[in-house]
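Yeah, one chain of the complex is gone here, protein chain that is, but the others are all in their spots.
Chain nomenclature is as follows: A, B and C, assigned in order of appearance, with residue numbering initiated at 1 for each chain independently.
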């Protein structure tokens, strides 16, 4: 019921999104959306790409006198600092582990400038939509928080982070709530940036204040929708909820979450379920993690093929790239989680549907 | 375009599925579906539950003179060996890490007999639908193979398994392609069965013969749909594609899949992408893994709450349960992967749409 | 959110439906559904077909202890009095204005026995689903009433019918609320039945008690969804809402519905809008009419083609057919309207969503 339809290529006229299904009466301004876009904007820190987009959002519809109308909210961000000259070289030479080859195979043509539609720039629309979802959720006390928990093998220590730390993670360059790990993560990124290489990592997203009862049985389970939404982000190669892959080494007696009564409410003593049982939220924090691959754009020479001549060749990617996409993907994953939760909050009758 | 609508509670009249969108002209008999159902059927091995369902499928529509008509295929399996008496005790006492509590919260009532709709028995419908999807895919040379790669910390050795081994994995009780690991997995399961406990594990599903070009950009990416479908299976807490969570510790130069030309076709030298780049298949095998939690039904006493009296209590689950759901979930995960691939093969014009 | 997935061919094993999205807690028995099925059942009156199906419904899932669970409700009706022998003749000779030819073209094959999937028998599933929708709506005081307003040029007099008459229309053989017109309609049907011909007519459906605010702007307008649902019934060739095609001859000053205040509520003095403005219900009765074509199965010889020899030929249809489908289509159209209203009542938050 809360749908985001994004559009736009990296080096086309604009990127943007149409959000349909937001109830009427939500206070919403361009500044609210801008705040989230600024969090994913490149060119902010030593550890990200040098491409400097202003990424100024314009709301074209759906808001009147400072509040949503219940009608589609169209938002657009113009592409400005787009320099396609660097991409001429890859026109016929697909970059490894990018979408160049698969787009070419499927569509017979592609906008080869900066990855076109498959560029990370497409996530501008997602983050803008997510900004609306987050505001909507916040009216019911639901908070969505992302933070970096691993970069190239460097992991946070769980006992050094708490919810307040996660809330402050945004102030850190790598978005890590554990200051000690954060420093080592940054070193790791800069070390391989220097080598023209890139590193991967893991982002965790926590949703607080989610009431029990969101999600549907079998079809449209909350965890299934979250997994699909998170996996739809370009660089993500894995997603896990609660104990996640850790369950493989556990016993039922270790992994089950016993019920308790706390402040008059039924809760669980542990949260290996990550807040979801049988596809439906149980009132505990929702916890998921996404595996983010190392940016495929690296400066080192790589094996590719020349599509015209059908022969193997070597490719050297130029341009400005993030040595580690993890810090910038945090707000994107928050957005995806917020979009799914907003949809289920509407479907479940917890918000709206037509007006706040 | 290939949709499966399942129905049925564990101890109700029947479970089943309506498959819509299968092209006309596919040879299909009840025996074809039965074969797959038999693979998930309980009561077959020492390592599974003792509940003995015959699980005989009846095709009610959509097939005429041995071939599909292009109309909805309804399939039903009657519930026979349903013994609800053991469940009276849990009517007001939700079982930890089951869906009892969340269903009760959401719907205000539930069929408490055997988990009702949230029972693993619901997957009968999925496997029946998956059987149709698999047959459909096989007409284009696509093969979907599942096997167990980890049980309670015991892992397969990759150099002891190959595709033929994976094809034969079905003959093993734990569905493991590495005979040595298989033996230790079985021991692990029986050890904790004796203790009234349960163990988790990891299942891998491989799809061979998938052509490049399946999947859509941004919305309905192939990997996103796979992740959502796999995560919608009850016991799954994580899903990863290709290198999966392993990417977190890698460099771009290690993780990227260089292009090569092999037998005149563009392929990649490695397959860390798991056959999908930018949400679209690239012609390499699709590889995904799912983390399967230990069966939450264990015989040991656990903490719960009495929903009527709103006080903490202890619960002892009786009945017949799988000490490890991993072997029986293999055909379910194959079915989910097959359903997604069939859908995308139809959408992508690789099969059908109206007739073979 | 309230979805009905029907299945079944006229002479296959069974016809039926899976209803998904019905909130938990609705009292529902097989008798409730049977009552509606009995209203569409053939073999009840002189003016309908002689095919005598018992049409006994079985609820397979979704109901527990007399109330819905919030899970899919599967219902099945076995095909019993199916006599395909009469249809051998049409295997290669499509019947004019039936779906024989288009199914053959699209799917390359079809179940030629009794029209297969395109048979009016498919509506059994719709009526069963509609029975659930009607019960759901009735919990909020919404009533859906169909009646015949025209048969082969014979029309009701509007000043001879009122809501009570429409409620009683069911007792009339042609489902007409105007007793005088009813008699002439019946004569008309029997006259042409004798000649081996058939006649068309118009059915009106009225929904009372619909609150303002159901329907969505632009996408999923209430009138658009109603039109689509009604036109999806086999014999329907036109649908109009409120003044309908009458608007073509009117002035704005005649057609506009002025607002008034009645019993403290805003209503309109007239109802040319048929209860819907801008795609959203306005609190007035919803009024729509559907044009129902004469049954295409007539005993007179007709021009067709032999599909194998690709030559023109003459066809004479045998078997048992309704000389006028209008009376039996009334409950089907009620069902379609009820399904759309139930869906919008759920989407609009007027019912449920998860429980009553």
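Everything below uses one rule, namely that a contact is a pair of C-beta atoms (placed from the backbone, for glycine too) under 8 Å apart; a residue touches a chain by one contact, two chains touch by 3 or more.
Please read these numbers as outputs of a predicted model, since none were measured by experiment.
Which of B:12, B:25 or B:213 sits in contact with the chain that's absent?
Touching the chain that is not displayed is residue B:213.
Using the touch rule from the top, list residues of chain C that touch the missing partner.
5-6, 94, 96-99, 101-103, 105-106, 117-118, 122, 150-153, 192, 197-202, 212-213, 215, 217-219, 221, 223-232, 234, 237-261, 264, 266, 268-269, 272-274, 276-283, 291-298, 300, 302-305, 307, 310-312, 348
Determine and list the chain A residues touching the chain excluded from the picture.
5-9, 12-16, 18, 20, 23-25, 58-62, 64, 67, 69-74, 76, 103, 106-111, 116-117, 354-355
Of the residues in chain B, which ones touch the absent chain?
Touch set of chain B with respect to the missing chain: 1, 20, 70-72, 213, 217-219, 347-349, 352-354.
Heads up, the rule we're going with is that only the chains that are shown with their structure count from here on.
Once the contact rule is applied, which chains count as partners of both chain A and chain B?
C
Chain B-chain C contact: same residues or different, taking over half shared as same?
On the two sides of the chain C and chain B interface, the residue numbers are mostly the same, over half being shared.
Report, in whole Å, the distance between the mean C-alpha point of chain A and the mean C-alpha point of chain C.
46
Which integer distance in Å separates the CA centroid of chain B from that of chain C?
39
Mind pulling the chain A residues that touch 2 or more other chains?
213, 217-219, 348 - these are the residues of chain A that touch more than one other chain.
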